[in-house]
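Note that this complex is displayed minus one protein chain, with the remaining chains in position.
On to subunit A.
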Amino acid sequence: MIFCGQHKTYLHRVLMRIGAVATAVTLYSLSCPAQAEELPSFATDGQLTACTNPTLPPMTFVNGADTSAVAGFDIDVTRELARMWHLKPVITTMDFEGMFPSLASERCGIVISGVLRQTGREKNYDAVPYLDSSIVVIAKSGTPKIASLSDLAGQSVAVETGTSYEALIEKENKVLASQGRPAIQLQMYPSEDQVIQQVLIGRVHALISQDVEVFFRQKQLGGKVSIILTPDNPDFREFAIYLRKNAHDKALLQAAISDMKQRGLLEQLSHKWGISDQEAQVFSEQNAPSAFSVPVFVSALTSAAFLKGAALTLIVAVLSHLTAILISIPVALKLNGPRSPLQMFLTAYVGVFRGAPTLLQLLFIWNALPQFFPIFRESWFTPFLATWISLSINESAYQVEINRAALRAVDSGQLLAAEALGMKKSVIYRHVIFPQALRIALPPTINDFISLLKTTSLASVISLQELLAVTQIQVARTFQFTEYYSAALVWYLAMVFFFLYLQKRIERRFSWADRNEATANG
């Protein structure tokens, strides 16, 4: 049995030590180890569902080109928990901001993603610590060490969005303000790799992170950064698994973690992922990354991961826009028609969905809807489906306005002439009105589609592995920003140019509208 407490002696060394979680349940776990028959309530359908944000190596990340294959310390712990409880591990990847709402909406049973144990978070969720860590302040190599956070006064510091370093800095800033000193300038970035990049390119003076992550980055960083401060802060000492409040579940999870520790499994994992004491050496000076590696760019561009990401982006955009068009045509016809109570409702629909940010709509459908309707918690409601629904509704509101304008632009004499020929309304719209309205609607529609194609990148917050999500995951793994960003850019541009070409091809069929270009079609 490993007892905690000793790790604090390694304050200035890069330390990682398992332990510190000695609680009363240890005894319980001793008496009934791995074979605990009793299952936590979050284990449903024989599954252990875990939410993770795979941009935090070595805790949780994509360790290869296949974006669906997540790996890391946390993933191994999850698999072991599942094995102990005889459950099937189901790991869902998503943005950091998406994880706790997903936990609340019962989309996952646990959040395990290198998240620190903090009293603030424990107000709403139970936390079970499983790994010791230490907060570190990192700056470019050669930057002198500092004695405390207050030495950063007036400097800029980068942190990852959604983490609690922000609160730490703000607390420090209050102290600084009371002393009449300048505040620490905080910059927040959505992923850890971007945070580090800010230091490398010199945009910020320093970054705040956890030591484990920085160890893992040693090779990639090539000795370009070093730790300038390891503040001791109780709120940043342990990584914890989060679960919905349930004392019984918490006890079961604590027992399982204690059991893993006893068996030396956590220690093994620390070695495996390069976060044990031996590996916690000073940063090496090897492998300084080059400015732009063409082979890396080419292999990224042609990788299966990017192809899949681009295909998903394209499919979700095309499906959403087609659905939006189907919704928008009857709505536009109704809005152009005589006044009715339904019109007020439709006007409100268009107003709300044009007004609300697309990102908010995505988050609402994914995270808030399951709290009202439990059916949206079930596994059929995939990120793909949620994105499809959100973007369809959102885009339909814009498309209604395009269609309304296009239908109005068709001369009213056309309807009259067709009616006078005895044609029915449905036939008139199909053969007379729509073909003419299409000519007017096409350019703004393609415009909207191109915009939508890029809006799909927002769906990474609800864990859809579209092109930009794939890019970010790959960057987090390799730290090769320019190559992967360039590859993503090429994919996006290729898709957009294809649709611009398609637009030109379709517009040729509208030559009837231009006296100089119209050609007799006999």
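General remarks:
Please note the rule applied: a residue touches a chain if its C-beta (ideal position, glycine included) is under 8 Å from a C-beta of that chain, and two chains touch if they have at least 3 such contacts; residues count from 1.
In this section, contacts and distances are computed from a predicted model.
For the chain that does not appear here, its UniProt entry gives the protein name "ATP-binding cassette domain-containing protein", which is one of "Fe-S cluster assembly protein SufB", "Cytochrome c oxidase subunit 3", "Molybdenum transport system permease" or "ATP-binding cassette domain-containing protein". The chain not shown here is touched by just one of A:Q414, A:T482 or A:Q503, and that residue is A:Q414.
Within subunit A, the residues in touch with the undisplayed chain are 411, 413-414, 416-424, 427, 431-432, 435-436, 439, 510-515, 518, 520-522.
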